[in-house]
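This is the structure I have questions about; it appears just below.
For this view, one protein chain was removed and the others were kept in their places.
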Amino acid sequence: MTRAPIRVSRRAFLAHAGALIVTFSLAPLHVAAQDAATHKKLPGSLDKAPLLDAWIRVAADGSVTVFTGKAELGQGVKTALIALAAEELGVAPSRVALITADTSRTPNEGYTAGSNSMKDSGTAIQNAAAQVREILIERAAGKLGIAADRLHARDGAIVADDGRRLGFGDLVAESYATVRAQAQSKLKDPRTYIIVGTPLARVDIPAKVTGGVAYVQDLRLPGMLHARVVLPPSYGARLRDADIANVEKMPGVVKVFRDGSVLGVVAEHEFEAIRAMRALGASAHWDEHASLPQGDVHSALQALPSQTIVDADTHASGAAPARTLEATYRRAYQMHGAIGPSCAIGLYRDDALTVWTHSQGVYPLRGSIAEMLRMPSDRVHCIHAEGSGCYGHNAADDAAAHAALLARAMPGRPVRVQWMREQEHTFEPYGPAMIAKVRAGLDASGNIVEWDSEGWSNSHSTRPGGAGNLMPAWYLASPFQQPAPEPIPMPEGGGDRNSIPYYTLPNVHVVHHFIPSMPLRVSALRSLGAYTNVFAIESFVDELAKAAGADPVAFRIRHLTDQRARDVVNAAATRFGWEGFQRRRGLGRGFAFARYKNLAAYFAVAVEVSVERETGRTRLVRAAAAIDSGQAVNPDGLRNQVEGGIVQSMSWTLFEAVTFDATRITSVDWSAYPIARFADIPDRIDVDVIDRPGQPFLGTGEAAQGPTAAALANAIADATGARLRDLPLTRDRIKGMIGV
Amino acid sequence: MITLNVNGRARAVDADADTPLLYVLRDHLGLNGAKFGCGLGQCGACTVIVDGKAVFSCVTPISVLGGRAIRTVEGLGTVDDPGPLQRAFIAEQAAQCGYCIAGMMMRAQALIDANASPSDAQIRAHMMPNLCRCGTHMRILRAIRRAVDATHAASASTGGKHG
Partner (left out) sequence: MSAAEPSQGANSAPAGSSAAAQPQAWGEHTRVSRVVNGLFALVVSAGVSLGCAQAPPAADTAAAPTFDPARVAKGAELAAIGNCHACHTAEGGQSFAGGRALPTPFGTIYATNITPDIKTGIGRWTEAEFRRALHEGVDRGGHQLYPAFPYDHFTLVSDDDVGALYAFIMTREPVAARTPANRLIFPASIRPLLGIWKWLYFDPGRFVADERQSAEWNRGAYLVEGLAHCGACHTPRNFAGAEKRSERLEGGDAENWHAPALLAASPAPVPWTADALFGYLRNGFDARHGLAAGPMMSVVDGFANVPESDVRAIATYLTRLPGERRNAAAPDVVAAASAREFDPTARHAPDRASEASHAGAASRDAGEIIFAGACAICHYAGEALPARKPVPLALATSINATDPRDALRIVVDGLHPQPGDAGAIMPGFAGALTDEQIVAVVDYARARFSDAPRWTNIADTLRKIRREDGK
């Protein structure tokens, strides 16, 4: 067989002790020239990291290690990736170890975001595993002297149809460290799946329910110090002075750190650090100035300079509409609100820095921290350790930056930085406030014949990417400036994500106004612009259906041509009992559909709400949803994510808005920023998973956010006759619309 | 030096008397279950059981805990030998990020220990102090119900109260 030129990589060298034979060649050290000539796009993230052993390693004892650049955020990705690898390799999932996001060990897959993990990493791992299996089969064929088609993988071995068997460990004496992935894989037939598509028990749950080490917050390194930071009281604040000398003398304090307006304290014990933080904060004097928009925040945003992007502009000839409707929808700034405030551990030793972090992107973070510390990035090592759910770009990277700064100030000792609740609440980047204005025309038969919409939003991504997006770096004596944000181009989009209706409409004009200037700190929050845009579209579609005298579900079906879209709509409606719904006083029903990004998961949901007339208090009573994520790897994981998305979206939609005065964020903790509690939880949520074996993975995590918001608004309108268009749909607003 | 009774064992702790239990559990005793979520008694991630009652360990100084029985999730069972509530949470896959779950379990355990057959409404009301941001509530309620039923059945079959 042909041998590809061998390239020695440090990774391969380190990883294969005991199983590796390294040979050198005087051939060119990279294969790019050959690849470029024959290059076909490799599946998923294989394109970014084409060596098979970057993804799948088989050890001499036959155990399998899988590497992913993605991170476990609580969405169950670890379990799903293990399942994919185990399925293709024919091993039990319990024999597969998974290494996640580590700049020294795993491929660089950017951020764990956008519901792309299965598409990017799942596809890569599935294909890599299949290709490794084929290599092992080929080797076994050679050793056994039989044709490869008489062999298959089972229980960690390659088994012949005559019963002969070679364990994986017997087949890796020769490494495949240089073997590059191919564009095509011999994937298992989904009809033969024994792992994928079955309800899988999450690999991380047992430790989480028994007090095991499960989170970055649980890591304890020898000699570890505890640190707290004192954050500025507002974005524009600058530190004049603080009583550093006296705080340094407090019990247990080993150092007080100041660099410009960055202030922190390091102590032996955690509560000592907290006490010292309070003393330090109490003694600090800041210069502040009022810079936050007051009054009508949305109008203030719309008045800022913006860049206009035309996202859709299709025209078909036809008669003018018989009737035109128009409405404007708004959304407040909203929080990630991770239940565990951000945390990171830094260790600076021998001019190298290691950071344990729950950042969604360890590689971009590494580069940003290196830039901030003015170090070469190959001297910075970022390792992902799970945090609490982050739902996007929260303060994880900032805590990591603090850990880096403080660790460098305490060489040789690990420094653990834990943000406080109030700090996470006031400094995390929010989901931006948005405006969506929609106008549509119906023909005489009640079909939508034209659609024209405009949206306004700040950036939905200010991730690091550069020290300038690490908040602590803004406050250093030599500060880094936050770079001007760039819009995320369609079809993914940022503020314009899902702004183009998925319905088949003859005339569609969609424009987005990207507002670079950010009065409040903003970035990616689960589903980005899709939450507001789907809220607007699906609320407006209901308003159109009403004007057309049509049933909301039938109206949607009429305008959908994608059968998979119709399938989720029908499934949700049927599960809910849409046809036979009995309206009772104070109860209403609502429906919504969207295909995330118009190219990812299909999702539809029907809800029933109760509205208390005297108080406006509204509760989601029950929900019935249907999701099509392509091949379902772990259907129970899918259901878990969808249930969670519905509940979280309900909380955003009914309760949540960041509050602020002219200078400071005032929603500093859960008392000032209430979220759903058990009293608000519905009686039941049904989720139908429409499995599409063999189809590409479409992701799941963000599909429910927008449709749930619209379904709630539609149900409230059904119950009360009041159409609300401003998120959140608080009880005061609902009561105000109901009147007496 | 203060001696605390944690999960049935006496543990000597060298910490200031006004240190909240949460930091003593995590940093002095190396227990991971109780978590820092807010430190303000608003979220319940730090919930443990003291003398049968669910409390916020983030606002409970160790000075008040002499001679009192403290239970954490580690006391409910282990990975190899999970207790009934833990088995219920695993069976229902009642976690997404899981950060709130240990606190949820301790609050639930206090109810199960005090009330042999709580109604669904009582369970919901009892769990109000605890927040879950991921929206895992449905599964948490199902897991608690499952554990209640299992405990109830066990005590019915043994004819006595089962812990």
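To keep things simple, chains are lettered A and B as they appear, and every chain counts its residues starting from 1.
The rule we apply is simple: a residue touches a chain if its C-beta (ideal position, glycine included) is under 8 Å from a C-beta of that chain, and two chains touch if they have at least 3 such contacts.
Computed from a prediction, not measured in an experiment: that's the story for all the values here.
Only one of the listed residues, A:S104, A:T198 or A:N246, touches the absent chain: A:N246. Remark: the omitted chain is touched by one listed residue; of A:R258, A:K437, A:R677 or A:R692 this is A:R677. Although one chain is not drawn, its touching partners on chain A can still be listed: residues 230-231, 233-234, 246, 249-252, 272, 275-282, 420, 422-423, 426, 585-586, 612-615, 617, 654-655, 659, 664-674, 676-677, 679-680, 730-731, 739-740. Contact between chain B and the unshown chain involves residues 1-2, 14-20, 39-42, 50-51, 53-56, 58-64, 68, 110, 125, 128-129.
Please note the rule applied: only the chains that are shown with their structure count from here on.
Mean C-alpha positions place chain A and chain B at a centre distance of 29 Å.
Those residues of chain A lying in contact with chain B across their complex are 73-76, 199, 201-202, 204-215, 217-218, 220, 226, 269-271, 274, 337-341, 386-389, 391, 418, 420-421, 636-637, 640-641, 643-648, 650-651, 669-671, 675-679, 681-682, 684-685. Chain B makes touch with chain A in their complex at residues 15-16, 19-20, 23, 26-27, 30-33, 35-40, 42-43, 45, 72-74, 76-79, 82, 86, 89-90, 93, 95-102, 105, 124-125, 127-128, 130-139, 141.
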